[in-house]
Each structure stands twice: as C-alpha cells, then as structure tokens.
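Reading through the structure tokens given below for one structure.
Note that this complex is displayed minus one protein chain, with the remaining chains in position.
Naming follows writing order (A, B and C), and every chain is counted from residue 1.
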Amino acid sequence: MTDLLRAEGTAPLRKVLETKNMELNFGPQHPATHGVYRAVLTLDGERVVGIESIIGYLHRGIEKWAEYRTYPKATPVFDRLDYVGAILNCHGYVGAVEKLMKVEVPKRAQYIRVILDELQRIANHLLWLGTHALDLGAMTVLFYALREREVIMDLFEAMLGQRLLQNAYPIGGVRLDFPKGWDRACRNFLAEFPKRIDEYETLLSANRIWVQRTRGVGVISGEEAVALGLSGPTLRGSGVYFDVRKAVPYSSYEEFDFEVPLGERGDVYDRYIVRVREMRQSVRIVQQALDGLPEGPLMPEKLSKIIRPPAGEAYFCVEGTKGMLGFYVVSDGTDKPWRLHVRAPSFVNLQGLERMCVGGLVADVVANIGSLDIVLGEVDR
Amino acid sequence: MDWNSPFMLTVGLPLLKIVILLGVVAFCVAYTVWLERRLLGFFQSRVGPNRVGPAGLIQPIADGLKLILKEDIIPTNARPFLFRIAPIFAVVPAFAGFAIVAFAPPAGPRASFLISDANIGILYLLAITSLGVFGIVLGGWASGSKYPLFGSLRSASQMLSYEVPLTFSVLSVILMAGSFRLDDIIQAQGKLPFLVPLILAFGVYVISAVAETNRAPFDLPEAESELVGGFHTEYSGMRFAFYFLAEYANVVLVCCVATSLFLGGYKIPFLPYETLLAAHPWTVSLIGLAVFAVKAVAFLYFYIWIRATFPRYRYDQLLKIGWKVLLPISLLNLLLVAGIKLAMLR
Amino acid sequence: MTIGWILLSLMIALCALGVVLARSPISSAISLLIGFVGVAILYLALKAEFVAAVQILVYAGGILVLYLFGIMLTDNEALRLTRQTHLQAWPVFVLILVLFLAVGHKLYHSDYTPQQPARLLMLTDQSQVQALQNRLAQEAGAAQHATNPQRVARVLYGDYLYPFEAASVLLLVAVLGAVFLAKKDV
Partner (left out) sequence: MPGALNRLVRMVTFPELASGLAVTFKWFRKPKVTEFYPDARPVLPYRTKGRLHVEIETCISCRMCEKACPEDCIKVYPPPKEVFKTDKRPAQFYISLEHCIHCGMCVDPCPTGSIHHSMEFELATYNKDELLFNKETLPYDLAIKHFRQGLLENVEQKSP
C-alpha cells in the first residue's frame, strides 16, 4: 500500500482507498434468467448500479423464416415464439391473416378459441408462478403449479393432439370440435383449480418471507411503464388499466364478464398478485365460454384451399400471456407474406428491467426478471 | 485381547469408537440426503428417487460412486492449493463435532455411546462448528470466480451473524443445566425436556441453526437461482462431494444437538433410566439410542418440511433478522433464564 | 510430552513467522489460523479447556473470518505488487527480541507450579500468585470437583470483576465507534 500512497502523492486518502465496482456476468447460462438471457450487472457490493441486457442467443430469424413460407405453413413456427403460450401466438398470427383476408371466424370457433386461449394463459401463468417462486426459493410451488399445468396439458393433448406446441388453429377457425368428455374434464378442472390457487396464495401471498422479498422491489410507476411500452400483467401491476381483451375486443371477448386485476404500487408483489388474480379471471372466462358455447360450423364456408390474401397490410394483436402480442403482416397478393413483424411483449417488457433493477440488490434482479415473465424465444425471435 | 490393558483404554477403545462413529455418521449423512429427497418429493406431490434399489435406498451409494468417478476440475483462475484443501476444512469440523454427542446412556463403564466426555462439551462444539466457515470462505475465494466469491462472502457474514444468537440460545440451556457437559444437560432434562421452559431459546436455536447450516429459507450462500451454486459453483467430483457431505453432516449434527439440548436426548420424561440401567444395561442403552434417533429424525423432518414450504430470504433481510430480531430475543431470553435461575438459587 | 510440546511450539512459531513473512495475505491468514489452533492445543495440554475453546471460537471462528473477509474484498494483484517490508522492520525486530528476552527471563525465574496452570497463566505478579495459592489451598476441598469453566468463572467474576466490566465497556465503546465509522450518513 505504501507505494500506492506514494505514487498518489498528495491525493486525498479517500481517493486512494476508493472502491471499485464489480462487473458480474449474469447469464446466459444462469438458472434464474429463464433461458439464454444475459445481463451484465455492475455491482457496488451487492447493490446493482447498472444493468446491460444482451440478447440474441436464441435468435432464429422467425420473422424472416415466415416470409419464406406460405401463410398456413407459417402457423406452426409461431408456436415457437413464446413456447409456453403457444396457442396465443398462433391466435395472434392467424387473427392477423384473417384480418388481412377479411374472413369472419364462426362464432363457435371464436368461443373455442377463447376457451383454449384462456387455458393456455392459465398454463403459462402456472409455469411462470412456479419458476418465479423457485427463483425466490419456494421450490414446492413449482411442483404444485406443474401438477395443475399437467392437467391443462392433458386437456390440450385430448383436444389438439399436442401438449406444448399445439399448432392450434388453422387460418379461418378451428380444426376439430371438442372430443367427447372434454367438456366434463375441463369443468372438473375449473371447479378444482380455484382451490389450488388458494393454496398457492397460502404458500406465497400471505407468507411474510415472500412479502418481504417482493414488496417494494422493482418498483416502476404507471407513467414510466407506459413510457417504456410495457404491457400485460407487467403494466397492470403498475395500476394502468390496459388489456387488449377489453380495449380492442377480439374473438368475442366483449361477450364475457371478467375483471382486469390491477396492482397499486408497481412492485414485484403487485405483478405477482395481478397474474394470480388473472388466473382466477381466466377460470371465469372459460366457464362462461363453456356455458354459452354456440352451435355452428368450425370453419368459414367460403375459404379457398390456397390462402392468398389481397395486397395490403394488417395489424392484429391479442392479449398474450406476457402482454400485447401483435402481428403485423404485409401482403403483396402472393401466397407468402411480404413482410411479417411480431410485436413481442417479452422483448418490450425487458426494457423495464433496468428501471426496476438499478438500486436494488442482486437477489432483486432475480425477482425482477421473474416478475417480467420473459420467454427468450419471444425476446430473440 | 485384553480390553482392560492401558493401551486399549487410552488408545485402542477410543480409536475403535471413532472409526465406528465416523462410519455411522457417514452412513447417516448419506441417508439424510436420501431422506430429504424422498420427503421433499412427498411434500411436493411426487415420489422422489425410487429407481435405484427398493424405494431408492441405494441412491446415495450410486450418487457417491458417480461423484467419485467424476473428473476433478480445477479452474484456470483458481488457486490450486487452496482450492484442493478447502473442502477438507469444511468436512473436518462437521465430523469432529460428533465427538461429544451422547447418543445413548452408557451401557457400562467402557461402553459409553460417546467419544469424549469433555467437561467443555458444548463449548467445544460451538468452537468446532465455527471453524466450518473456513472451508466455505476459502473454497469460494480460491475458485477465482465471482459467483463463488459472492457465495463465500455471504456465507461468512451469515455464519458470523447467526453464531451469536445460536450461542446465546445454547447459553441459556447451559445456564439451566449448570454444565457444559452434554451428558449433564441431558440428565437435567430427566423430568422435562428444555423445550418447554426454554421455548424462546428453542425458537432462536432452530432459526439460527437453519441459517448456520445454510439451509432454506436461509440458504443464501448457495442460492441456486441467484449465485448458481454459491461457494461450490466451481467444484466437481469428489471435492464437491466433500462439501455436500459437510453440509449434511452439519445438518445431522444440528439435529443431534437440538435433540440433546432441547428434546431431552435419549431420555423419555419420567422414566427412571438410572435404576433400569443398572438392571439391563444394554437393553436400556439401545432403547435410549432408538429414542435419540427418533427425536433426531423428527427434528430432521421438521427441517425438511420448512425447506419444502418457505421462500428464501434476501441477504440483507437475513442479516437484519439475525442482528435486529434474534439477537435481542436471545439476549432477553438469557437474562430471563439467568433471573429465574438466580431466584431459584436464593 | 516434552517432545510434543517442542513440536507444537515450533509449529506455532513457524506459523507466526508465516503470518509476517508470507507474500500473499491469504497465506498469512491461514498461518494465523493454524497458529491459533496450535495455541488452543497448547491450552488444552495445560488443562485450560475453556480458554482453548474460547480461543478457537473467538479468534479462529470469528476474528480471523473477518480478516479473510477483508482480504477477499481487496485487489490481490495490487497487494502482491506492493513492497511489504520496510526499514522499520529492523528496529522492530530488535525491540521484539528485547521484549522476548525480558519475558523469558521473568518466566524462567518465577517458580512456576504446574498444579494450577490456568489461573497462574493470567498472573504475573509474584505476590498475587502467592496470595492466590494461599486461597487455593483453602478452597482445595471445594475446588476439587469444580470444572475448568467454573474455576475460570470464579476468577473472572470474582477477583477480576471490575477489570472485566471495564473491558466490556471498552469493547462497547469500540463497537459504537465502529458502527459510527461504518455508517455512511450519520
């Protein structure tokens, strides 16, 4: 140290004893980044002073890929965007093409889509809940959540033949009606599920450790959230009333009675509680859709076998599991999209991470990433 | 062989006991891992490991074999010497702590179920376990990587913080029993386990013991979601197994100590052990051993139950609880116990 | 026993040298750790189990970890490059030698009675030793069954209560001072 002191000459002692910030590479192989997300954290002790997101490890060029496929052929690839909310991605893309072609989806197909969409939302939120809880150390919730998700996966498999990447909807409607007995199985699940949510809330919402870990962590105000373009539960956790299902109803969502849960403070706890309440609302929606399921065809009658939308463009967005999931399709009149762009909510929501993390601790970074519910397939595309 | 020869009494018998104890403890530790995984599975609505042997009973052996056969990787940035010896620093104190645990009433003058009847017993235990932190600190630092460094820093501050309330809660037991000897403490609980009068100290002990052994909800040093693996991120193979062994040996030790200090050890309340012991020494001894085991496993079950239920605390919250909640409570408790003891003496 | 004592003393001395001479601060710390453990064993050999346990508990388990803590957080490369021996070393060495000889002389000429090592280790004044021995003779019957910690307690909270309390007040002041220094905005 003496040499150091001598070299500094008359520099004040504080200057000599200055502490250095530490750079910590967080990811891409990190258990809490939910995929191959990488963040370079600048740390002062355990306090985060800077965070730089580095993405692209899962970039597969899905948008470009779709431009080389005909419209129907491109459907299954969007399942691979947000692979835990595949049905909603499919709905977004199919809806955009339908809008481009001005096809009216039959009422029954719309209802079936609502049922499957909401089940998918529950499945996604369950997986999110499990992993988020695991990030914060509550490992049992993961297994309980996966147990319930398994039931939904079974429902999907019975209905669509696949569990995770279902290729759920063809352009125009839905392929097949519910198999026999599906309705009852689904109702059984819906009757049982709210009790299970109560159990999660007993394990987490009421738990003082959970509250201490999440309350006041990663606070983002409503104005900031809007300015950053956040959407979905991440935005609603900050108390902003925006839900695509309410704002721009699609697929008959205007016919269902449900609430949009809102947070108050915009912290991790609020984002958590919004998602948990959303699951309850999804249960309500599915119940209503099952009760009021209209009879009728599943596919529109006049739909040509070769899909060739007129030249033009269309933007269609659904309330995805992570937020506003938009598909922008430009057609030049051929059977392949000329340009296709996805407004991926995970990608946009990731912008809020810096605002949430700076000033917090390393452990809070984990909580914040978890509360954003990002899926890297969607971020990188 | 002459069991009464001076050599046997001073060297042979203790050595034999140590070897047996080490074997038994290693076995218990391995099956603690198995028990934990099975119980966690049950708590989580699944079955846990059940493929290797009946009910997965051979799983620990399979795991151990796998770890021994794995490549022993030493990272480029590591300080090789320290990196190699750090796990030993962790394992030795964990196992050495068992030396003073009295598992059962002695069946005869030379057939006691403990290795050292040291009159500073519990103090020795505290001293030895406080050395365990070196394995973690040195291992984390010697890895030459940031996550282990964080893990070991957290671990060091955590263990230092929680040692204080732990010591205070143990002190209240010592006050009650009036001795450092573990056997005296157990004898003092002949009628009533200390759990009842010292419920506050027991609470503090449980919480700080969980924190001291780095287990959920205080498993910050190895919080896998934040620090990947904490201090042993860079370890693999046998050296990792050493850390693993040390952690679970500490868990078993804490269970044994809790049983001795608060749950009455091998005693069943109001059972006159002394008179029975004179009549059937071995039977009573073995019954005492079984009672001890049952109590320890019950405590272990609680340990695992907690792990299955609660989220993890944050680092700063953990320290805050240690210093701002547990320390005052344990001090208060100590004062209370001292006051009661004083009043009783008068 | 004597051979064991010599080996132990040599080990402690070597560790002490290692603490001062080692280039890397971590090596110093580990030497210190082994030295502490050696001293603890020495205490054990002198039948001062309580002091031995406290030695490990406080010095090895507590203070040394804090040292390590500090060392780990510093830039080790910079430390390795800086010169660590100074001109003061020689006068200090002479001073220590004188001190060592003085203490050794004193110890050599005191009539050391190994019956009560733990208590006598704390005393240097001959008259005090005498007084203590007298009282011990009176208490011999009572102290026969007293354990080592009890005896230490009797000394600490009996004969030396006021110095002990004074020391604890001093420590409290030190703690407060440390908190004051460590807190950024008081």
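Observations
We adopt the following convention: a contact is a pair of C-beta atoms (placed from the backbone, for glycine too) under 8 Å apart; a residue touches a chain by one contact, two chains touch by 3 or more.
Values in this document were obtained by computation on a predicted structure and should not be read as measured data.
The chain we do not see here touches A, B in the full complex.
Within the set A:V36, A:A74, A:V240 or A:L340, the residue that contacts the chain not displayed is A:A74. Here one chain is not drawn; of A:F189, A:F256 or A:F316, the residue touching it is A:F189. The chain that is not drawn here is touched, among residues B:L166, B:V210, B:A308 or B:I321, by B:A308. Taking the complete complex into account, A:M159 is the one of A:M159, A:V217 or A:V283 that touches the chain left out. Within the complete assembly, residues 69, 72-77, 140, 144, 147, 150-151, 154-155, 157-162, 165, 167, 170, 175-176, 179-182, 184-185, 188-189, 199, 202-203, 206-208, 305 of chain A touch the chain that is not shown. Panel shows chain B; residues 39, 41-47, 305-306, 308-310 of it touch the chain omitted from the view.
The rule is short, and it goes like this: only the chains that are shown with their structure count from here on.
The distance from the centre of chain A to the centre of chain C, each centre being the mean of the chain's C-alpha atoms, comes to 61 Å. For the pair chain A and chain B, the distance between mean C-alpha positions equals 43 Å. Residues of chain B found to touch two or more other chains are absent.
Every residue of chain A that touches chain B in the complex is listed here, in rising order: 22, 24-25, 30-32, 46, 133-140, 143-144, 147, 203-204, 207, 209-210, 212-213, 361-366.
Contact residues on chain C toward chain B in their complex (touch as defined above): 26, 30, 33, 49-50, 52-54, 56-57, 60-62, 64-66, 68-69, 72-73, 147-149.
Those residues of chain B that touch chain A in the shared complex are 40, 43-46, 146-147, 150, 216-217, 219-220, 223-228, 307-317.
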